[in-house]
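Missing here is one protein chain; the remaining ones are kept as they sit in the complex.
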Amino acid sequence: MRGYLRQVWTIAWKDLRVELRTWERLAAMGAFVVLAAVLFNYAMDRGIVHPREIAAGLIWVTIVLAGLMGLARTFELEKEDGAMEGLLVAPVPRDALYLGKVLSNSILLGGVVLLTVAVFALFFQVALPSNPLPLMAVLALGTVGFVALGTLFSGITAGSRMGGSLLPVLLFPLLVPLVTFGSASTAHLLAGFPPGESAYSLRVLTAFTLVALTAGVVLFRFIVED
Amino acid sequence: MEKRRGRFQVKAEATRREASSHMTLRAVRWWGLSLGAVGVALTIVFHWQVFFWVPTEASMGIVQRIFYIHLPGAWVAFLAFGIVALCSAVYLWLGEEKLDHAALAAAEGGMVFTTIVLVSGPLWARLAWGTWWTWEPRLTLTLLLWFIYLGYFLVRNSTQNRDRGRKFAAVVGIVGALNIPLIHMSVLWFRSLHPQPVVARTDGPQLHPDMATTVFTALGAWTLVFLSLFILRYGTARLEARAERTSVDMGDPLSAEQGAVTS
Partner (left out) sequence: MIRVVLMILALVALGLGLAPGTEALQTGDAPRQMRHFWHVFAAYALAWLLVFGWAASIARRLKRVEDRLDP
């Protein structure tokens, strides 16, 4: 078990180290989030709707789009110089490879999620709840669930001719539960409702994340094997 | 029948395996055509029921008759998706090519019937509730299902290596099916939060017995028509695979070229 966890961490650390050398994915996603918020500001007439009122939904849409951008790169990078072949001959089970990718992507996207919330708080005066833990739980579950599904599908799109343009078609229909319950509970928590009211949303998000992770662990080997 | 099989065996110098697959294909044709015949007969009956026999629903009027293709269409679409997911899962597990062909055949049918649901739903809603589109949970779910099927086909045809495309498609089919219950929960829950125009329910205990009879006839008819075409499509896919194998064996230049492309 500990050996397995070490393998997962080795894969994740490899990806994180690649990222730390260039910061290119984080820089792109971070800039995307800030600029998307700027565009949102100009896309809305404050006489009709204040951005704060629909902040939760906007936050989730921003996270999904930024994440999509980052995920599309997960396996693109490995395609260069035959890095994928190297990974596949490594003495690591396929599911550990997948979980390592999920871990590193979750850490990266987690940073972007925090930035998104901070940007919305700064730009649109969204009041953050005094007890941040429930909100953190919702965001963390959403991030991991999204990444679990997205990593699996980006493995598929990296092996296909259409590449990243295919990813939203595959991913968006399945993200409906995530966006529905993620933004509903985020809206409730930002509006200061007691966390107990978001219990159902949290349960569904947990189920979503577990289903996505299980599907990824079981099915990942079929999309990288040749 | 005996004669045909004999001729085939001599002609292709078939192995026993080839011969048995030929038997299967004959069974496929027989079942496909006979199910289709019963399905078409039932279809004629249910059209007669819909247009000449069943009473008109009082509050919605004639347009409610769309219900008799809408609901069975939705049922067939979900049945097809179940077949896709099941066959895909066993295909990944056992690696049997024919299961992938069955999944492909079901996915094609699913695409046809989700499209029927998506076209007939708005045509009905416009007159019954005054709007082309409502976020009615099952209609929304069907829309998402349509896009999952679309992804299935896009992925399938987007790889250079055909086996890879099949595996990708199978993964999409399985993950889509796993998510269907969660999506269903979301669309139901979303609706319960947001008040909508009151939808007169046509299903339920107050359904007129003649209406129930018509719905069940239509369900049977569409299911049989789908199963028949599904079986025939499956048989065609099997034949295509065999044609490919034989022409590769004989060094057919056409398929050699294809082989280079799809390698």
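Every chain is named by a letter (A and B) in the order it is written, and numbering of its residues begins at 1.
In this section, a contact is a pair of C-beta atoms (placed from the backbone, for glycine too) under 8 Å apart; a residue touches a chain by one contact, two chains touch by 3 or more.
A quick note: this is a predicted structure, and the numbers were derived from the prediction, not measured.
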Contact set of the excluded chain (shown chains only): B
Option from B:Ile66, B:Leu141, B:Val172 or B:Val187 whose C-beta touches the chain left out: B:Ile66
Residue among B:Ala27, B:Leu127, B:Ala212 or B:Val248 touching the omitted chain: B:Leu127
Among B:Val112, B:Leu150 or B:Leu178, residue touching the chain not depicted: B:Val112
Residue ranges of chain B at the interface with the undisplayed chain: 47, 51-52, 55-56, 58, 61-63, 65-66, 69-70, 73, 108-109, 112, 115-116, 119-120, 123-124, 126-127, 225, 229, 232-233, 235-236, 239-240, 242-243, 246-247
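Heads up, the rule we're going with is that only the chains that are shown with their structure count from here on.
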Rounded Å distance between chain A and chain B, as computed from the means of their C-alpha atoms: 33
Chain A - residues contacting chain B, complex: 149, 152-153, 156, 159-162, 166, 169-170, 172-174, 176-177, 180-181, 184, 200, 204, 207-208, 211-212, 215, 219, 222-223, 225-226
Chain A-touching residues of chain B, taken from the complex the two chains share: 92, 144-145, 147-148, 150-151, 154-155, 158-161, 164-165, 167-168, 170-172, 174-176, 178-179, 182-183, 185-187, 189-190, 193
